[in-house]
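Here the complex is missing one protein chain, while the rest keep their positions.
Order of writing sets the labels: A and B. Residues in every chain begin at 1.
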Amino acid sequence: MQPLLMVVALFALVLGTVVPFIVRAHNMMPNLISVHGKVIDDQIVLTMYITGVIFSLAQIALAWMIWKYQSKGQKATYVHGNALVEWASIFGSGVLFVGLNLMGQGVWADMHLKDEPKGSTEIEVNGQQYKWYYRYPGNDGKFGERSPSLVDDTSQNYLGVDFENDKYAKDDVVEGTLRVPYGRDIVVLIRSRDVIHSFFVRELRVKQDAVPGLEIKIPFKIDHDGMLMFKLAGVAASTLDAKDDSGVNAVKAQFEEHGIAVDTSKAKIKVIETPKKRWELSTVEVSHYDAKKEWTVRYSIEEEIGELKVYKTTYESPCAELCGNGHYTMRGEMEVLSPEEYDAWAKKASEDAKSYH
Amino acid sequence: MSVAHEVDEEHEVHVHQEPTQFIWKYVFSTDHKVIGKQYYMLAVVAVVIGLTLSLMFRWHLATYDPQHMFLSPDTYLQVLTMHGTILVFMVLTTAPLGGFGNYFLPIQIGAVDMAFPRLNMLSFWLTLLSFITLLAAFFVPGGAPVSGWTGYPPLSAINSTTEGMGWGQTLWVGSIAIFCLASLVGAINFIVTTLDLRARGMTLLRMPLPCWAWFVTAVLALLSFAVLFAGGLLLILDRHLGTSFYIPAGVIFGAKELNHKGGSPLLYQHLFWFFGHPEVYIAILPGMGIVSHILATFSRKPIFGYKAMVYAIIAIGGIGFFVWGHHMFQSGMSPYVAVAFSLLTMTIGVPSAIKTFNWLGTLWMGNITCNSAMLFALGFVSLFVSGGISGIFLGQNAVDIYFHDTYFVVAHFHLIMGVAAMFSIAAGTYFWFPKMYGRFMNESLGKVHFWLTFVGVYSVFIPMHLMGLWGHPRRYSGMENAFLSNPFIPAMHNMVTAAAFVAVLAQLIFICNFFYSMFKGPVAPENPWNCTSLEWITTSPPKFDNFGGVEPVVNHDPYEYSVPGASKDYIMQTDPPEAAPAHAVGHD
Partner (left out) sequence: MSEATIQPTEHAAAPAPAAGHGHAPAPTGDVWGGGVRPYGAHSKKFGMWLFIVSDSITFAALLFAYSFVRMANLEWPTPFHAASILKSTTMTFVLLSSSLTMVLAVDRANKKQRDKASFWIMMTALGGLAFVVLHSWEWIELIHEWVQPAKAANGGVLPMMWGTFFAATGMHMLHVTAGVFYLVGLALQYKGGKFKPIDVEVAGLYWHFVDLVWMFVFPLIYLMSTKIE
């Protein structure tokens, strides 16, 4: 009875784990929008396959041993071990684990060990209990000086920027929303003014502690090819987050506004220019995965049929390091803009800031 | 320095008179068996408190409603912090090492008591003092700390960081410091006992695997708690004497710049994790030893690759000191160092894989009896695999970028460190209860306990991996965040909570069974499991001096089961040499 139960339980465990993890590995994670994140995701999926096999084999082997050698009055075989098995497991696991690890070092080096690409857009990310503030260098492209002694929450100078005396500071923009352009190299400079926080944007595959006393640089780039469709859909994040079908309908409406028939109609053809490619969409079908807020647009270009993801334009940036009682409320927002939109916004915001100071 | 000892000093065996008064016999006892039981009982009390706390925050998460929160955000974090601290220190460190180790290490190596019985008593009472100090944190103004069991500064270093960070945090640090002292005393005792007090014939490579595990664990405790002690000391200085070890310049609280300058929050993390990682092995190594022992006994087979198992324990302990940085990949530590830590971390997979292979090898071609002890031991193997596998993700610095501080981490360390270690404690209890109390525990209740726990814990922690894959951050008391307000997350929280209630309430069955059987269980003979190690040659429970005034002599390896040509299917370690046919004596 017990061996049978054990076998059933272990098989249930393997199925219950492997099915969601392996079969839908990619779909389990929030959409990917960064370039380097592809490598991380691939590494996660590869690790998932390898560990999935090891996990299943080990659990099934355990089940098999329990079933096959359950006590029926037989005499156990007197075996003390097998040197070959030991050495094989040493080398097998060593090569496998260390090798797997080495494969992931490239993306680590890209993020942490290399200089950021020239001409990167620099944005300061500042954590404080329980809010994120972002600073942009403004039209002069330079951050102004800052000092903790200038911090004054009542006049909303949360970062202590020296607006008074530093000419570089005057056009600096401090905002509660992180705005980033897609398709450009971006470097965030992560800081904290009180306790340790952690800057985390799931879709970017970026996480870095914000440590008081340190400034930590993290580069990333948002993949613009995938960003095409959200411009097309142009639906507000709040709509996409709605729990009913209003999100789907809004997307449909947007496509139809652009003259693209959604779902069944194949009547109209629309040509869209992107920096990389001329897309000629003939049919578009929008499907909706409720749990993930993911939008898949199936398109056909001439004879070719493919898929593009529709993304939200705003992303959550939850604090990932315990920072006090309000930790769970500490989230920032990241809004992805097209480079043109970003430039226009940055220019105007910087001018506004300058005239204000 | 060669010193001629007086002759009477050569006798290490402490021949005490058995105390007769209740207080010296059961309370301030120097008998390792009584102290072992005291440690075990302390762990039972701690586990009841710790698991109750976990049910409180699980209930909070399942019924989460911003308007009517079951726990306020600060209470949530207090409960969370105390849950972690109580379980890591007062259960996972005390029960397998202080409890079983104290009781069975001297008996398994054939000693009359620990090397320093009075220090042993001191160690227990310091642990109790530490536990009381920790619990006192609940009752001081401001309540228990909210900084998590890791207590990262500056959050934990400055009272004004958040509400409720007053005396509670100080008591927390004080409790940890006392615990460090207790562990230091205990570790010295374990190491000296293992090396000095072994019976005649008990070579190091004839010690049962639990003894090896306790020995290596004691070495880890000796070296790691010393660093935590220093780290905690500096935290107290920062909190109360105006130093700035962990507080850098320019820190702002209440819109005011603090005067502290010159410290580093990373310094604490280094000191903490230099202890913290070996601590994981302090919790799990004794479990590995106990489970190996039980697997061999109920498979009626010698342990597969005994020497490899010993070397694997030593390797895990040794490498365990050089991997602490994998807790800090995202901390702002040098990214070059992270690469080294990551590679070293992966090499720990090697001895872990050896252990798993050898456990399976021990079952292979065996004669397996699935009683409660064995079921928990088998469950341990399954959990060790499951929890170890997710470590392959987290040990890779690149992959950890995504998983760090999500529920994936929570699921990982609960499976490998929490639940697996608990399974080994349960397995050890069902196995050794007849020896400790002279009675059996109820088998049917034991099986019910196993199945509810086994299914329960997997139903708790496998979904948690999924939530981590989704990017659910740890230590969130609410789901105000847009992402978490997603219908998927509350559904998962409900499921996990339901499973957690099943798994925790199942422990009540165990506790009832334990105390009922202590008085009413069927009487156990000397060696009910036909096991080979030395605790089974003495009475159940053992006499005050363990072996009734005779010194056992060891002639055999620890796991001589099913030896071909032998008269019975096991050869006690103390059986005469001729009990094993000459050709059959195994070497691996």
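Following the convention adopted for this analysis, contacts are C-beta pairs under 8 Å (C-beta built on N, C-alpha and C of every residue); 3 or more make two chains touch, one makes a residue touch a chain.
Just so we're clear, the structure is a prediction, and the values are computed from it rather than from any experiment.
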| item | value |
| --- | --- |
| Chain not shown: contacting residue from B:Thr94, B:Thr497 or B:Thr538 | B:Thr538 |
| Which of B:Leu55, B:Met69, B:Leu233 or B:Ala340 contacts the chain that the document leaves out | B:Leu233 |
| Absent-chain contact - pick from B:Glu163, B:Glu443 or B:Glu480 | B:Glu443 |
| Absent-chain contact - pick from B:Ala62, B:Ile178, B:Ile191 or B:Ala338 | B:Ile191 |
| Contact footprint on chain B, counting only the chain that is left out | 3-6, 9-12, 110, 115-116, 119, 184, 187-189, 191-192, 195-204, 206, 222-223, 225-227, 229-231, 233-234, 237, 241-245, 258-264, 267, 270-271, 274, 369-372, 440, 443, 522, 525-528, 530, 536-538, 550-553, 555, 568, 570, 572, 574-576, 579 |
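Everything below uses one rule, namely that only the chains that are shown with their structure count from here on.
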| item | value |
| --- | --- |
| Approximate Å spacing (C-alpha centroids) for the pair chain A, chain B | 35 |
| Residues of chain A that touch chain B when the two form their complex | 2-3, 5-6, 9-10, 13, 16-17, 20-21, 28-30, 39-40, 43-44, 47-48, 50-51, 54-55, 58-59, 61-62, 65-66, 69-71, 73-83, 85-86, 89-90, 92-94, 97-98, 100-102, 104-105, 107-108, 111-113, 128-129, 147-149, 151-154, 160, 193-196, 198, 200, 202, 205-209, 211-214, 216, 237, 241, 243, 290-291, 293, 316, 318-329, 331 |
| For the chain B and chain A complex, residues of the former touching the latter | 73-74, 77, 146-148, 152, 154-155, 161-164, 247-253, 255, 257, 263-266, 299-308, 330-332, 335-336, 338-339, 342-343, 345-347, 349-350, 352-354, 356-358, 360-361, 363-370, 375, 378, 381-382, 385-386, 389-390, 392-393, 395-399, 401-402, 404-406, 447, 451, 454-455, 458, 462, 465-466, 469-471, 473-483, 485-488, 561-564, 569, 584, 586-588 |
